[in-house]
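Removed from the display is one protein chain of the complex; every other protein chain stays in position.
And then chain A:
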Amino acid sequence: MSKHVLRAGAAATTVIALAGVLTACGTGQGGGEDSKTVTLVTHDSFAVSKPVLKKFTQRTGYKVKVLRGGDAGAAVNQAVLNKGNPQGDVFFGVDNTLLSRALGKGVFAPYKADGLAHVPEKLQLDGKRHRVTPVDSGEICVNYDREWFDKHGQAPPRSLDDLADPQYKDLLVTPNAATSSPGLGFLLATVEKYGAGGWKDYWKKLRANGVEVVDGWEQAYNDRFSGSNAGKGKGDRPLVVSYATSPPAEVLGKKPLPAKAPTGIAERTCFQQTEFAGLLDGARNAKGGKALLDYMLSKTFQEDLPLQMFVDPARDDAELPEVFTKYGESADGAATMDPARIDAHREEWIKSWTSLVVK
């Protein structure tokens, strides 16, 4: 046996040993197989406060391990790719714009969570099949900078029609519908309002009226929107596509608290977004997963949501924090759309929108 064969053998052994150590770390540290652990797979913006997680452990004996994987779209796609051999037990963070994709691929196993009776019917988009549980909801709305409109002695826009009005020329900035979820929501709101035939004409008008498209919500809101305190008023656009909960967020950290939020929402520009959780098909700890789903609909968890993720709780009897009740506005007439319809047309709409508005 020659020397280099020996050495190759030794090296290969090292690699295998290394791989072994890696896996050992993986299972040892992770505790994925442990029946006392529930693994929650979610997106990067998921947040929950520590006491609320602790309470879950006290009540049920299960510890929660949170795995996050990119933005909402990426996280859903990962769940789809891992179908049947999931990374965890519960997935949270699929919204109505992506719901049909996940349901169509059979990612979730049905489970009817306790507390569903307190969730309004309109949020229960999977009807009686209960493959997913609505956890929170929110609206994507055009936000306006109160100070800018006061200073210019102009009334802020209220509806989608207003946005195309020449008096609001060059004022609106929106995130890209192809790469950002509020951008997509706004596009869907216009499709819902003007119909399959009319939405393109509407966007032609918006384009003529100087709508600006930037790639992400961060740029639109932080860098371009004049009402964002993050930008210290350096932004040059007083209208932005964001969330209905952005105004209360602008108030946080202010001392003393102002009488009114510095920004407001144009109430007839909104699109309803609901986020769901579901038991992953093939979950190793299905029992713990079900307990976690129940807990996510409990009042404790629901009342923790608003300040953690800036969304509204799905339960109608959950109490909202003061910043929400005082500075938030609700858009009752927010547009909605059947998830199946979104799934069938999403790509086609984004494509036409891109060639119409961006290029």
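Descriptive notes on the structure:
In this section, a contact is a pair of C-beta atoms (placed from the backbone, for glycine too) under 8 Å apart; a residue touches a chain by one contact, two chains touch by 3 or more; residues count from 1.
Everything that follows uses one rule, which is that contacts and distances are computed from a predicted model.
Its record in UniProt calls the unshown chain "Iron ABC transporter permease", which is the match among "Protocatechuate 3,4-dioxygenase subunit beta", "Cytochrome oxidase subunit IV", "Iron ABC transporter permease" or "DNA helicase".
The chain omitted from view is touched by exactly one of A:Thr60, A:Asn82 or A:Asn209, namely A:Asn82. From the options A:Asp114, A:Glu147, A:Asp161 or A:Asp223, the residue with contact to the chain not on display is A:Asp223.
Interface note: of A:Glu250, A:Glu267 or A:Asp294, the residue touching the hidden chain in the full complex is A:Glu250. Contact with the undisplayed chain is limited, among A:Arg101, A:Arg146 or A:Arg315, to A:Arg101. Where chain A meets the omitted chain, the residues involved are 2-4, 7-8, 11-12, 14-15, 19-20, 22-23, 25-27, 29-30, 32, 39, 41, 44-45, 47, 49-51, 65-71, 73-75, 77-78, 80-82, 85, 87-88, 101, 176, 178-179, 213-219, 221-224, 228-232, 234-236, 242-243, 245-246, 249-255, 307-310, 321-323, 347, 354, 358-359.
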